[in-house]
Every structure is written in C-alpha cells, then in structure tokens.
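Missing here is one protein chain; the remaining ones are kept as they sit in the complex.
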Amino acid sequence: MTIQATITPFNTFERVESRVRSYSRSFPKLFDKAKGATIYDMQGKAYTDFLAGCSTLNYGHNDKDLKAALIEYISNDGIAHGLDMFTDAKEHFLATFERLILRPRGMKHQLQFTGPTGANAVEAAMKLARKVTGRTNIIAFTNGFHGVTLGALAATGNGKHRGGAATPLTGVTRAAYDGYHGADINTADLLDRQLSDPSSGVDAPAAIIVETVQGEGGLNAASPGWLKQIEAIAKKHGALFIIDDIQAGCGRTGGFFSFDGMGLSPDIVTMAKSLSGMGLPLAVTLIKPEHDIWKPAEHNGTFRGNNHAFVTAAAALEKFWSDDRFAGDVADKANYLGQRLAAIADDHGLTTKGRGMMVGIDAGSGERAAAICKICFSKGLIIETSGSFDEVVKVLCPLTISLDQLTAGIDIMETAFEAVLGSHRAAAE
Amino acid sequence: MTIQATITPFNTFERVESRVRSYSRSFPKLFDKAKGATIYDMQGKAYTDFLAGCSTLNYGHNDKDLKAALIEYISNDGIAHGLDMFTDAKEHFLATFERLILRPRGMKHQLQFTGPTGANAVEAAMKLARKVTGRTNIIAFTNGFHGVTLGALAATGNGKHRGGAATPLTGVTRAAYDGYHGADINTADLLDRQLSDPSSGVDAPAAIIVETVQGEGGLNAASPGWLKQIEAIAKKHGALFIIDDIQAGCGRTGGFFSFDGMGLSPDIVTMAKSLSGMGLPLAVTLIKPEHDIWKPAEHNGTFRGNNHAFVTAAAALEKFWSDDRFAGDVADKANYLGQRLAAIADDHGLTTKGRGMMVGIDAGSGERAAAICKICFSKGLIIETSGSFDEVVKVLCPLTISLDQLTAGIDIMETAFEAVLGSHRAAAE
Amino acid sequence: MTIQATITPFNTFERVESRVRSYSRSFPKLFDKAKGATIYDMQGKAYTDFLAGCSTLNYGHNDKDLKAALIEYISNDGIAHGLDMFTDAKEHFLATFERLILRPRGMKHQLQFTGPTGANAVEAAMKLARKVTGRTNIIAFTNGFHGVTLGALAATGNGKHRGGAATPLTGVTRAAYDGYHGADINTADLLDRQLSDPSSGVDAPAAIIVETVQGEGGLNAASPGWLKQIEAIAKKHGALFIIDDIQAGCGRTGGFFSFDGMGLSPDIVTMAKSLSGMGLPLAVTLIKPEHDIWKPAEHNGTFRGNNHAFVTAAAALEKFWSDDRFAGDVADKANYLGQRLAAIADDHGLTTKGRGMMVGIDAGSGERAAAICKICFSKGLIIETSGSFDEVVKVLCPLTISLDQLTAGIDIMETAFEAVLGSHRAAAE
Partner (left out) sequence: MTIQATITPFNTFERVESRVRSYSRSFPKLFDKAKGATIYDMQGKAYTDFLAGCSTLNYGHNDKDLKAALIEYISNDGIAHGLDMFTDAKEHFLATFERLILRPRGMKHQLQFTGPTGANAVEAAMKLARKVTGRTNIIAFTNGFHGVTLGALAATGNGKHRGGAATPLTGVTRAAYDGYHGADINTADLLDRQLSDPSSGVDAPAAIIVETVQGEGGLNAASPGWLKQIEAIAKKHGALFIIDDIQAGCGRTGGFFSFDGMGLSPDIVTMAKSLSGMGLPLAVTLIKPEHDIWKPAEHNGTFRGNNHAFVTAAAALEKFWSDDRFAGDVADKANYLGQRLAAIADDHGLTTKGRGMMVGIDAGSGERAAAICKICFSKGLIIETSGSFDEVVKVLCPLTISLDQLTAGIDIMETAFEAVLGSHRAAAE
C-alpha cells in the first residue's frame, strides 16, 4: 500500500534521528532526486527550491558538467580522501582559484583548507587573528551568524544557537550592524567611538568579522560605505578585517565575492556553502600572506582535503567564473526578482530585505512568515524564513534557475502573501 | 620535461596554499589515484598506505562496491545536498545503521548528523552534555585528541593544537589516562577521589569523554576494566559517559565500535572518519534517547546532510557489517600485525602500543620515529608518527589490505627500524 | 640635616615598596597627620585635600566625634576583629543604618558585610545576581569603574586596569553610558534594542550595574531620566538593577545615596569608601530581601567584620544623617563649588563635569590636567585627575570643608588653570 510506503521511512526518522532535525519539520516529505532548481519527492512530485541548501546550491542541484566531472573522477579511482597531502585534484582547484578568482582581483591570499564546514573556516579565522595580533577580543555584529562550534558560536548572534552552548560564550564583543539603530545612527561611528576610548571597556580587538549581507540574521545588507568604514576602523585599531562570505559569496549577490567592486581588502575571507559547486562539504579560509603564520598542522581536521569537492569546485569555477556572462545573468535575474518582491511588499505595506539574489520580504512577524511559507510548500515551493523573529520570507533560489521557474516561484509567493495578508491593493481600491 | 611537470604543481601549493599544510611535508609527492591500500603519484609510482587518512579509509581507497553505489546515485540525480531534510539516502542509511549496528547491540541511541567533521560531533556532544546536566565542566584525558574547534580543542591535550587557539581554553578538567602514571597507579581511582571530595576544586562534571585507544596521543590503549571504572565513576557523579570513537571505531580495533564486547553503555558516542566508508565527510553523534533534548536546529550546520556519504556509508555497513566475516578477518590480520610489530620492537628493545589494527612501536624519540618513517616513504610506504613527542611509529593501514601487501609493508618497516636503530639482534649475538 | 631626614624615608619606599604605588608619584611628600580637610607633611606644611581618599573621607580626616568614639571603643577592649560573629558594635551599626538610612526611604534591603573593599562588594553583587537569575551576563557601562579583582575588573572599563589581568575578562557586556554617543543618541534605547532582539548576540543579563556618577571614568553624571529608563530595562528583561554607590554615595552628591529622590529602587546597592566615616576599610552590599538567597558563608572573607569601622560608621550616621542639616549644607557648598568651576571653565572655553560635590573641569587633555594639578600641589592643594585620558581635574574635597578653605582651594585651581591655559578672559578683552 502507498500509505505503508510513505509512513515507513518517516518512522525511521522518528525512531532513529535526533530531534535536533529542523528543515524536515517544515518540509515533511521524503525527497530523493534533484536537478537544477527542482527537488522531487518519492512520489515524483516536483518542488521548486527557493532554499537551495541555504545558498549552498547556487549552481543548482546536480549541474550536468559538475556531475560529469565528479563521476569521471570517481570512475578513474581519483583520490577521494587524502588528508592534506598534495593531490592532483587539489592542485587543479588551487590553480584554477588563483587564475580565475584571486589574480583578476589582485588578491594574494593563501588558501587554508579547514575542516569542510563554514564554522570550521570561521574558527580558523578567529584563531589566526588572535595569533597574529596577540589579542583575544573579536568584534562581531548583531544578527550575525558564523556557526555553532564554541568559538564561532561566540560570534553568532542568534539566541537559540547561543543557548545551545549551555556555557558562557567568551571572546567576542558585539557591535551594531549597519542600520541596526535606525537610519539616523551610523553604527560604525559608535564602534569607532568605543575603540578609540581607552576606558570604554571594549578591549582592543584582534579582528572585526562581518557578513556583507546577513543571511540568517534577516537579510540585512550593509552599505558599501559602512563596510569601508568598518574596514578602516579595523586598520586604525590594529585589528584584522574578516569578511565571512560563506552565505553571501559565490555569486549570490552578483560577484564571486559579495564585496566585489567595493574596494575592500579583507585580511581574511571565509568561504564554504557553494564553494564546491555541487553541495559537497568544502570550506576555505583565505589569508593575506603576511598573516599566514600558522605552524604546520596547528589547525587541522580529517576532512580538510575533500577531493571530490575539489573536482566539482574547480569545474564550477571554470564553468561559471571564466568570464562575465554568469555574473551578468545573475544581475538580470536579481533585478527581476527585486522588482517582483518590491511589488509584493508594496502591495502589503511591507519592506524588502537583502541584496542581489539574497533577498526577501519582512512579513512583519514570524507567524505570518511561517504561514506564507507553509502555503508556498503546499503549492510546490520550498522557501524558508530568516531574521530575529523568523519574520523574513527569504528567497535563496539557485542562481541558475530559469526565468520561467523563477517567475512561477515568485507567483506562488505572491499568492501566499495575499492568502495570509489579504489583498491590500484590492482593499485600498 | 618531467622535472617541469613535477615542479609546477608544487609551485602552486607554495604560492597558494597556507603554510598550515602538514602531511604534504612528510610525503612531498603529487598523488592522483588510489585503490585499496595503494596510492599512486603522478609518475605512477605506487605507495602502500599505512596511514589511510588517519583511519578514515578503513575499507581502503575507492572500494569498488561503494564507488559503484555512489556513481549510480550521482548518475540518477540523487540529492547531493539537502540540509537536514528527509532524503531517501538518509533514510536508507539510518535504517541500515539501526538494523546492523544498533539493534544487534541493544542500543537505542538517536543519530544526530552534525557538521561532517569529528570536531563538530564532539562539539555537539559537549554542548548536549552541558545542557542535559546543567553543569559546564567536562573531564577529558591526558593525550586525548578531540578536534581543534574551540570547544573540542579544550578537550584536546596536544600543546601545539592548544596553542593555536591563542586564547585560554576553558570548560575542561584534565584527568590522567589509563597507565599515565605507571602500572602501579590506577588513574581512575585518582579521578574518583577528586570527584568524591567536595573541596577538591574539580567541579562536578557534565561528562567524561574518553577514547578507548588514543590515536593521536600515542596509541595508548585503555583496558576494559579501566573503562568500566570510568563509566561507573561518570554514573556515580551524575556525569554523562562519552566515548569518542572517531578514530578507533568502524572496525579499527576489531568490532564496529571500539568498545564492543566490553559491557559499556556510553550515553553519547561520536563517530566520523571511516563512517562514510569512502573517505567522504560524515559525522554523527549517537545519543541515548533520554538525553536527546535538543531543540530543533539548536545545533546545526550546512553540511549535516551529506547524502553522498549516506550512500557510501550504508553500502559500507551492508558490505562489511552484515555478518561477522569482516570482523574475523580484521582480528586475524591484527593478530599477525601484532606479532610482527612485537618482534620488531623486541629486536630493538622497544615496546609496542595500541590495540587491534591501531598499533605501533614506540621508537624512543621523535627524531628516530621521523627517520624511520622517512626511510619507509623512500621505499614506498606511507606511514606516520603519533604521541606526545611524535615518538610512536603508527600503523593505520586499511583493514581490507591483503596479507601480502600488509606483509610487504611491515617488511619495509622492519628494514627501516634496523637502518635507524641498528641490528640489535645481530649486535647481541 | 633636613636633607637626610627627607631622603631616608623615600629610600625606604624605593627599596621596599612595589612600583605599583601611584598617588605617591603625584604627591611626593611624606605625610603624617591630617585633620578635617588638611593634610600635613613631616615638615609641618599643610595641604588642602581636594582628593579626600577618592571620596573616602567625605566627613574629613579624623573627625573629632568619630575619633573619640573609636578611641573609647579601643580603650574599653571593644572587639576589633570577630569574623562575622554577632558583636555589639555591629548590632549598633545595623540598627542605626536601618533607623536613619533604610526606614526613612522605605528600603528593606539586607546588609551583607563583604570583605572590606569596594571591589569585594561588587564581586558579591555580581555573584548574587548570577545566582538569583541563573544567567551569567552582566551589563556594565563605558568608563565604569568597579574594582580590579577579576570579577569586578570585567565590569571596569579602564584599559590599564583591564590589561593588568593579563587574561581575558569575561561575563560582562559593555553598554554606552548616558551621553556617551552625544546628546542626540539615547544610549538606553540602544541597550533596550539589543536586549529586545533575541538574535542581537547580547545574552539575557543577570544584572545591569551602573554608577550614577562615574568617579574614575571622568565625572560623567547620568540623568535621572536615563537611570529610570535603565532600571525599567533591567526589570523588563529580568535582570537585577545594581547601583554601585561606592564613590558617589555617602553624601558626595547630596543625599546619603547618590540616587536619593530619583524614584529608583535598585535590587542591589554596593557601598564602601566613606561608609566607615573615618577612612577605615568597610564595605556592604545591600540586597533586597527576595534576592538574599546566599547560603551561609557562601561568600565570605576574614575582615568582613571590621568592628572599628562599625563604631565610626555608626557615629558618622548619627552625626551627619539624623537630620537634614548636613545634606543642606552640602547642597549649599555644591552650589558654590559648581558656580566657581563653571566660571573657571567658562574663562577657558572648557566644560564642567559631575554632580554635587563630585565635580570637575574637563581640561581638554591629560597633559593639561596633569600640569594644572602639579601647580596646585606646589601651592598646597592636593587634587587629582579622572577620565579616559586623565583629562578631568576632579574636586573631591571633604564635604565638611569650611567655606573659607573651599574658597582658597578653588582660588588655587583658578590660578593653576590660568597658568596652564592662559588668561582667556584677558585675551578676549
């Protein structure tokens, strides 16, 4: 019986998987296949994926070229796991990253392959900043998200995650993100004031770590001017400037780095999520050469050499970043997406959030946002919330999504907003 | 020219990779393929792998069945990355793990998929123990290794790694491992004495975390009796008993768990390394149901659902753990390996370390051990050191290695020991 | 010879006292006697004391009635030291404090006799707030000073003192004091914003600790409205409201408590400095009954029962606080002092700081302020600086000073300001 068939696997999860599981609660279906911007459940029902692994699948599910490269590599007995030994796949990735990403930007950063999670890349960045400066305090921002291992978690703002530590989190001073205290207050000035005052009680920082767009924190997007000022404050006070580009990087906001074109020169950049191109675990910490003072193996990790990910990552760089076409395409889609969301927001007296293809609508409350997402899912759209109160409906679709599928997804969103919030336009007329 | 060919890629690493890299310094070759217990460099030279990803490749490189399962999965557009949504691959892994591993042992643990690194599994375990007990102190042991993210690093003993934090590590009290103070002192008694004394200054612990064999710490193997006593001490003092089975598990010491057959019932078990079977990043924290009090997503991580790894992990369980043959085979090899190492050690007045297929010889100093490993590598054997002073030559070959290749590898070791230490037997005669 | 006579004792200090000594560097004379607002050096030269033990000698040196009470007590073999046993002197102090201070204000606080230092009273307050709430984070303010023991030091803003810890200070989040970011920004709103946001990264606080006037931090005086708002924020977010009244209390700003008449109801008040009336070590932590959840001796200290100090403290309460005359007298002097300082400040385009008899002039730089104080000392006036850059010339004379001596002291200040800054009034004419 089909009922039996669908119930059994759920029972497995109920029986064997920890209750820490989360997304499966919003999307209680059993999925098996995925291609591009579409995920399929076991009954063959297709869902458009506006979540995309929280920006891990910027190039979509199972891109045919990445897939082919990976299958070929495996078929040829390419090394899957080699700790951090020299492998052909790693060399190819490094050379490609240097050629297509670093050199065109005049960047001379060294790549540290950390454990293949964003949190690990952040941990490495924080440790290194402390080593380099001999200071321990790190400035992180309200609503920032940097991971949940104990070092990174201290920099993360989210209260639920912080509470999971069940012990005090130390080593981080919180500063207010761009716009946090309203349009009239330049929060960078507040930070500079404190760091310039030897009796402020804010210790001289080892680093300032910032996301250019806060993915988990509510799609707050910092202005280039504010980021420039934060970078200047870091330099002025002898701190390293770290950009956590884990969620906003890899094209999500347009360029390969979310800070492309802003004239910034971060001392350290953390990357993960879409870096492997295909959703495979991979993370790097980019370090300016003068700060690369690690002793061999001082920060290590078994899976710091995920060679499958090197293969797909190099293929992704080659496919999407060897010229400007992909970036241009993303810009066009972002433009369309932005206009559509602005219209929906306008209809309901709401505001949009974010930048590039990392945008959403502040629905006004977590309850509303949850209701909207639930309706979307019932109509075949996977979409999630973000923000302090989960009040932002967030679009993180694959950047490679077709315009038709993007349009159809947004249409579902529009319907869901109307279903939950009523037709304001109609009401007004 | 071949010279050019070999030099160029090294230049890439020199130019672009952080100096934190380590194993590539011991084995300065460029590798591209691997099969079973053999790795090949770009010139096609074959090396026997007695390192095996530090016990990540217990089933060897590119096992044909795991490889086939993975290629089929990818070819069919199986989901690569799905955050922690329900997927067919995950369900299949969970059900297989339950059927082949948990049920036969009467274990009812829940599986938490943490970020796919051992450190992350340990972080989750430590956080959860603190949540469950409302205490913050965790007992870890001398020479223990549990990862380098800030929470796990506090539990790690290695001074170089600890120094990498560049900030004080907190929340862990150090206890002496089995045998640490010599054969006459039962270190479990020392710990119990301190925990039983309300004025000892050792705060009531949330957990005691222990490796049954300390892989990085010098292949120190705890006796079953000592482990039983540590478990009893944990229970007596209201602490959770955590076994970190990341390196010693998955058959390395014989059974699937390194503690199989010891009558232990750990509250939490951490696993990673060989869990995926093929070297892909995967980690789980096994939690007794009564301790699984996580809120949804309280501990999360982008790559906690590495579906490729679920596929190979399930295939590995099916292939190696559906009956006793593999374990029996490992036991035979371990027996042979142990005898050979004992003979070598005996020749030079040295001692062996470890248990099962996680064994080595204390060469007496780090310099000697390094010299031995260097000779081995020149003769086509990849082998590394372990211990406080890197003084232990450590054998972590694939468990699936053929007896011929195992023998050949040990023969190289024997030669290298003689080359460095002289032929004691000869001298004595 | 007089030269020999003056040099010898200095040699003793040079030889035997730690270089941590500080005030003796500003006032390099050997003093032996003191009466009222006057200190005498060994040559019999008189100095007017505008430092008064940093507000520890609000009733002047060796007040005749306090002195008489103490001599009588000692002569009669009154208990000097009794740990925290019940003594007649303690009972008398408690009953007097209750009758003259607590009851008239409708306060029901319990008195905890901590170790007899302000820092210890603050440590007790912080520990208790954490016990009561089960939270660890404590909000303290920019430029706050609360002592230099490790717990209190975390709440102290001064960088030099913080650096003395030589280890990271934890458990405190820094907020901006009233006016810290200029007149246009209500810093209480900034704090409330962060505490109201579950993802701000500022953990729910156990307490907010504040000085109504920051004595060491530059004589910054908070407005009653801001303090009321801070108290409301504490209550709103489940935190205890702690006023550190160690320097500003005991009449320094007019009332016995610096917050008298503001309608505040702090959960905990810390007191020390002038509490004993005669400069003897004494500190108390006042605790609302519902928060007094200490176990017996949970916070202890050998000198928590300084009975000599109980005797003089009770006598001081009786003499100065049994009616309104003293407070009225202080108000008159504060009025005169304020006008004189305003005139001096106005002459030089400077601003005054502080409130009541805890006032000063921001000289614009630490160099200027030091030069002014040095001239004052050469003219027989002991006066010190305060502030992030030691830029504030601070008046903390005994509250009992005669109008004549006060006038003469201010006259010296006026001369010193002119000597250092020139005669602006003259220049303008």
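Things worth noting here:
In this document, chain identifiers A, B and C correspond to the written order of the chains, with residue numbering beginning at 1 in each.
Criterion: contacts are C-beta pairs under 8 Å (C-beta built on N, C-alpha and C of every residue); 3 or more make two chains touch, one makes a residue touch a chain.
Since this is a predicted model, take the numbers as computed values, not measurements.
Screening B:Leu57, B:Ala125, B:Ala140 or B:Ile361 against the full complex identifies B:Ala140 as the residue touching the chain left out.
Note on the undisplayed chain: of the listed residues B:Ser22, B:Thr156 or B:Thr352, the one touching it is B:Thr156. Among C:Ser24, C:Ser196, C:Asn335 or C:Ser423, only C:Ser24 touches the chain that is left out of the view. Within the complete assembly, residues 9-10, 12-13, 15-25, 27-35, 39, 42, 51, 53-54, 56-57, 61-62, 67, 70-71, 74-91, 94-95, 97-98, 102, 110-113, 115-120, 123, 126-127, 130-131, 134, 136, 147-152, 154, 160-161, 163-167, 170-171, 272-273, 278-281, 285, 287, 292-303, 306, 308 of chain C touch the chain that is not shown.
Residues of chain A that touch the chain left out of view are 167-168. Residue positions on chain B in contact with the hidden chain: 136-137, 140-144, 155-160, 162, 168-174, 176, 180-181, 185, 189-190, 193-194, 197-204, 217-218, 387-389, in rising order.
Criterion: only the chains that are shown with their structure count from here on.
Between chain A and chain B the centroid-to-centroid distance comes to 30 Å (mean Cα coordinates, whole Å). If you average the CA atoms of chain A and of chain C, the two centres end up 49 Å from each other. Counting only residues that touch two or more partner chains, chain B has 167.
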